[in-house]
Structure formats: C-alpha cells, structure tokens
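One protein chain is absent from this view; the other protein chains keep their places.
The chains carry the letters A, B and C, assigned in the order they are written, with residues numbered from 1 in each.
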Amino acid sequence: MCRWLAYSGSPIKLEELLVKRAHSLIDQSLHARQGATTTNGDGFGVGWYDDAETPSVYRSTHPAWNDRNLRELAAAVSSPLFFAHIRASTGTAIQETNTHPFRYGRWLWMHNGLIREFPRVKRDLVLAVDESLFPSIEGTTDSETMFYLALTMGLEDDPVAAVERMVGFVEQTGHEHGVDLPIQMTIATTDGQKVWAFRYSSEGKSRSLFFSTRMDTLKALYPDIEELEGLSDETRVIVSEPLGDLPSAWNEVPEAHVGIVEPGADELLPFVPRA
Amino acid sequence: MCRWLAYSGSPIKLEELLVKRAHSLIDQSLHARQGATTTNGDGFGVGWYDDAETPSVYRSTHPAWNDRNLRELAAAVSSPLFFAHIRASTGTAIQETNTHPFRYGRWLWMHNGLIREFPRVKRDLVLAVDESLFPSIEGTTDSETMFYLALTMGLEDDPVAAVERMVGFVEQTGHEHGVDLPIQMTIATTDGQKVWAFRYSSEGKSRSLFFSTRMDTLKALYPDIEELEGLSDETRVIVSEPLGDLPSAWNEVPEAHVGIVEPGADELLPFVPRA
Amino acid sequence: MCRWLAYSGSPIKLEELLVKRAHSLIDQSLHARQGATTTNGDGFGVGWYDDAETPSVYRSTHPAWNDRNLRELAAAVSSPLFFAHIRASTGTAIQETNTHPFRYGRWLWMHNGLIREFPRVKRDLVLAVDESLFPSIEGTTDSETMFYLALTMGLEDDPVAAVERMVGFVEQTGHEHGVDLPIQMTIATTDGQKVWAFRYSSEGKSRSLFFSTRMDTLKALYPDIEELEGLSDETRVIVSEPLGDLPSAWNEVPEAHVGIVEPGADELLPFVPRA
Partner (left out) sequence: MCRWLAYSGSPIKLEELLVKRAHSLIDQSLHARQGATTTNGDGFGVGWYDDAETPSVYRSTHPAWNDRNLRELAAAVSSPLFFAHIRASTGTAIQETNTHPFRYGRWLWMHNGLIREFPRVKRDLVLAVDESLFPSIEGTTDSETMFYLALTMGLEDDPVAAVERMVGFVEQTGHEHGVDLPIQMTIATTDGQKVWAFRYSSEGKSRSLFFSTRMDTLKALYPDIEELEGLSDETRVIVSEPLGDLPSAWNEVPEAHVGIVEPGADELLPFVPRA
C-alpha cells in the first residue's frame, strides 16, 4: 500500500507538507498511522511545477525517511502544484523508473492500489497502449501501465472519461483472465492547472482519499492558526491519509467518485467505468 | 533499535535464518514483532567465515527486505559461522561504512543500542583509540568506535576483559560530560572460532538477547522436526529477538552477562565494566 | 559499449578474472584499453553456477570499480562457470533489472552491442515474445528483449538455431521500420553446461570477441606460469577484450560465427540469421 499527497494553491516550500508536520508524508513513510499497515520504504518521488513547460521530478529508491537529498530539495523548492508519493511495492522491482509520480509531457500521475494478477493480464494491457506512446514506458508497474492506457484513451482531452475508459478496460481484461476484482485504486493526475483525484475499486471498498476543507472555511473556524493566513482560499491538499489532527480539516471522497480541483468551485462527480 | 543474529555450528545456507523462517531477520526488518518499535530499513550487513583467512562482508544501505542481491547471496553462501545485522539509525548517516558487522582482521563486531549523547563524547572516545588502529576506522558510528576501543583495550587477547574495559571507559567518559546513563548495548563479536555475546546497559534494563537451546535438548524435545536433524549438537543461534515460535527453543541472556559459544560447554559469565 | 567475460572450466574464485589481473574486467571498466572508447560505469553484474538448480546473480548500478561488495563476493565465491558484464548504457535506464547477465531458469544471457532504433521497433519485438514468457521480462533493454525472443524461438532446445531466428526476426523488423543495419552484437549464453558465444552484426563489422587458447597448448608454451597448472585442459575464457598481454593466449572469433564451449572438442560454426 502506497501513500500520496497532491497540493494545489499558494506556492509553498515542499517541506511544509513532506517534512515538517506531525504525520507529514515522510513521517507516514516510517510509521503507518492507523493499525497494521506496511512500511512505505520502497522508494519515493516528488513532481512539481514552476515556470518551466514540463514538471520536474525527483525519484529515489531509498526510503523517504533517510534520504538527505529529499530534505534538501524539499527545503529549497517552492511550488504552487506538486505531487509526492511513497511506495510499498506490491511485487515489481525497486527502481527509479517504477516510482511515482510518472510524467508524460505536462502530465503527472500517481497511484495507490494495484491491478490484481498483473503478471497475468499485463501483456494484453500493454498491447492496448498506443504505438506512439509505447516507447515512453520506462518501468514495469501496473501503475505506469494504467497511465499510458489513460493517455491512449484521451487523458489529455477528457481526463474523467479517459480514466473511466481505462478502468473499464482493465476490468474487462481482468474478467477475461478470470480475475474477479481486477482493480483497486486511488489516483491523482494533473496537467499543471487542474488536479483530478479518483477513488474506485472493483469491490467497492476503495482505499481512503481525503480533500482538505476550503481554506476560507478553515480560516473562519480557526482564526488563530497563523500558517493558514498566507494560503489562498482555493488552496487544496488531497491525501491518501490525513496529515494532522485538526478537526474538520479533512473530507473523505466518497466511494467511486472523482474530485476536481480547479479555479473557481471544485467538483465532485460519480465515477463509472466505461466498457 | 537494530536487530542482529549470530550463528555458529553446522554449515548452513545463510538464507535458512535470514530469509526462510517465519520471523526471519528479513521479515523482522519490515515488521517489528512485539509492539511499537521502529522499522529496520536503514541498511543491513552480513559477515561470514569460510576457508579464507578473513571473513567476508556484504553491506548495503537499502532495506534488507527489498535487496535482491542479499537474497541471491543468502541462497548461494553456506557458512559455519556468520553474523547478520539490520539497522535503524540513531542519527548517523546511512552509508555502507556505518553498517554492521564491522571487520578488523579476523574479527567481526555488531551492536544493538547506542552511546548516549555520542556527538558530545565522540572526540574523547576516538582519541583513546590506538594510533595504529585509528586509520582503519571507516565510518562515523558509536558502534564502530566501541569496536576500536575494545581492540585498543585487548579484544584480540582477552575479549571479555577488553569489552569490560571499553564499557568502563565509555561510562567514565560519559559521566565526565554529564551523561547519566552512557551506554545501552547488546554486542556480538567473534574471531571465527568462538562467539562472545554481551548484554549490558548503564540503566540495568538492556535490550533483549537470546541463545538457542542446546541442539541435543531440542532434538530430544522435538524428534519430529526434520530440520534439526542435520545440525550438530553444538550449533547455536544468538539473536536480539527470537526467530520463531518453538516453545523452549530460546533462553534469555540475563542482564549484565556475557555468553561464550565455543567448542565444548558454552559459558555464561557476569559482565562488570572496569574502570 | 559494454564488456563481458565468460568462464568455463576448473572452479576458480571469481576475483581471479574480475579483480586481480592486469586488464581484469574491473580494470577495464575504468580504463578502456584500446583508444577512445567509453567508460563502463553504468553498472555491472555477475552470474555463477554452483550446486544449486539455478545460477546465482549479483547485479548493481554502481560502477564495478568502486563496489566493495563485488570485491567481497568475488573473493568468496568459486565457480566452474560464470558470466560477468560491465555496462555502458546506450540509453535505457540505469537499474538492476537492466544489467546483465539476465537469467531465466537455468539460463544466463549477456550482450554487448545494440538493436538500432530500439524505441521504434521495441513494440513489435516485445509482442513476439511468447505469452507465457512475457511476465518474466523485468527490464527495458534491447538485450533482455533479445533473450526473451530467443527463448520464444527455442533457445532451450537448439540455441544456435534460436539465436539465428531471433537475429533474423530483429533484422526483418528493423527493415520494416526503415532501419538499415538493425543489429550489432556479441552474445554469450549458457545452460550451466555449455557456453555459446555469438559474434554478428548487420554491417559485418562486429565488436570484438576472443577465446582463450586451449590450456594444454598454453601450458606447453608457458611451462613456467604457475597459475596455469591447476586449470584443466578444457578450461576456457571468452571475452570481449583480451585480459592480459600473454602472446598467443587469445584467438579472435571470426565475423558471423558462433563458438561452443563444451566437454570434448569445442566447436566454431558459421552464424547465419534465419528469416
């Protein structure tokens, strides 16, 4: 089980969310918070946007908690939009090309969950990736395969429809190979402007996914918390597990939904795989 | 908190104890067994003897649980005497030269615990290392410093006395710097023939240390366990935490004692730091 | 340009050929011997046979010349048959799953050279890998793809024919994509009993490949060299570049040939790609 975090809003240093907080992502990498889950020590990655055309990505196979370069980077880099991911491998090799977030052009993608019986269905899935995209696949994970399938199915034009088609295809392929519950996922993807966060699983019991409450609400509730002051009203954090203990700071995304963080009102839509 | 294992007896593949068992050392590296202890993901090392004059050492900064080379090595190498150690850093850098076991000539050394306030006392400790030994120090840990102090104080001639002197010196130095409880340790060291295992702490509440029961006793108790058959009566395993659930297989070393595994009867002696 | 070495004969410590000699493989990794070739610092691997059913493999992304574990391993392990490879990447990622030798069951495979325009032809090549073999592909290199194509085409039954078919297929696929000279290779493969070494390139100017002279001949020529005495008459070394300066010790494999090291007389056969 992996963990991830997506941030969109007023530019902040990455370390604010990755390092400093109680229950920061790095802290979570070492100690699972709720119960007997695994340690996330199989590498990590961060991807961030600045003024360049494509996002930057830093990925390592070391545990996040003991990587000094990650701390240096997180203290040096500010960004209005970044992804971070800590990995617990479900079987594929521990190597940088298998760590999230994955990047294609302006897009980033990260995933918590798995395609069940991936070795059995991998070939059929990979064959469905568009020929022009195929050479860009660098790793061997189910997560990256899902990214390239979504790109094949129109991610850059209509992200929600593309991910619905991707999931529909993964479920269909799994069923053809006798896999009952082919997919379990929370996914975040972005083009550097909007962030889409998906929660879905074949069994209808998906891994957790939380949005931070609107900043204006939070500021009204907690006028004494200084660190909220500098953040714009539209600032949002999406996480696999809550980062702190502030009551009412987090809202769970419902089962089989997609949340969209964008300028103006955010959206929350039902998610339905397409055949 | 680190974990370690020392094996002496009939030659076996390293994987028998490092990989295969429930609660093998690698399994322990990922999941602490009893309660809320830390994950041991800050590197590992194995040292083993064969027919060469000096022991071989393999050390890595990756978590033991995801290092493929360790599994290959553990499946390929057999040895009658080997040490294995998984690290949870207490602050010093994650690098191969800081992973156990440490080697000097025919000797290996590994440690679980710490010298408290090490940065404050390090200079005084390091200055006490013999000039001829000083250049062989490769890392920056308290554990390696203890090894070189013990070598300075006669480890190769009288291991028990040397470690008692080393601990006495560390306690004295700590007290001079205002450290109340200067040392916490379980230590294993060997010259390739005997194994010495020490349990001591300034506060009299040392970390756990267990010896396996005599093989002839175990065989009599469990005549149906095939894997015990091939092992000589003198085979012993010393561990920071028991490796399995076999009742009566493990004996705890008492507080402030040293156990010596050697041909003929093993010994268990009180351990008293020397001024 | 990579470099490799295959050894078959009397059991010796790996370090004899990897570390100790002038122009040992590790020495070659740092300093190319003849002219302006690249440094081989993009990882290395060794694979060796002992009494186990499958060979052991140790692979690392560090330069061979500064990897301490490789030196430890090479000093500890003896084997009658081993492969070693040092990598200079032609573009694919530096990760353990991309380092040679590759292993499948009892087979090892390593390669120096490249499939030209690999990103353009990769999809068609990968699709031709048998469905049952597909999930075993772990990396992203042209070299591993060649291995799985050869396995698909019968490597385990008739290695020479399978590699001829594989090369024929790679050339045909390249031509279909407008690649003039699709392949450049020296390859070694083994089942733990025999070693097959191939030299071929579409342009007819393949990278170098040398066999050591028969040991009985060498012993007669150099009666004073002690280190030859212990080696059986059938001992052979196959290398991409000669390891030392002993005159008449090395014979170049001719262009478009395959050499087979086996009990009894070795063989040297023409190599002809099959459509």
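For this structure, a couple of remarks:
The rule we apply is simple: a contact is a pair of C-beta atoms (placed from the backbone, for glycine too) under 8 Å apart; a residue touches a chain by one contact, two chains touch by 3 or more.
From a predicted model like this one, the values you see are computed outputs, not experimental measurements.
Considering the whole complex, the residue from A:72, A:180 or A:203 that touches the absent chain is A:72.
The chain not shown here touches subunit B at positions 93, 95-97, 119-120, 122-123, 126-127, 131, 134-135, 137-140. Subunit C residues in contact with the hidden partner, per the touch definition given at the top, are 30-31, 38-39, 41-42, 61-63, 65-66, 68, 89, 93-94. In the full complex, subunit A makes contact with the omitted chain through residues 48, 50, 52, 56-60, 68-69, 72-73, 75-77, 96.
Keep in mind that, in the parts below, only the chains that are shown with their structure count from here on.
The set of subunit C residues touching two or more other chains comprises 96.
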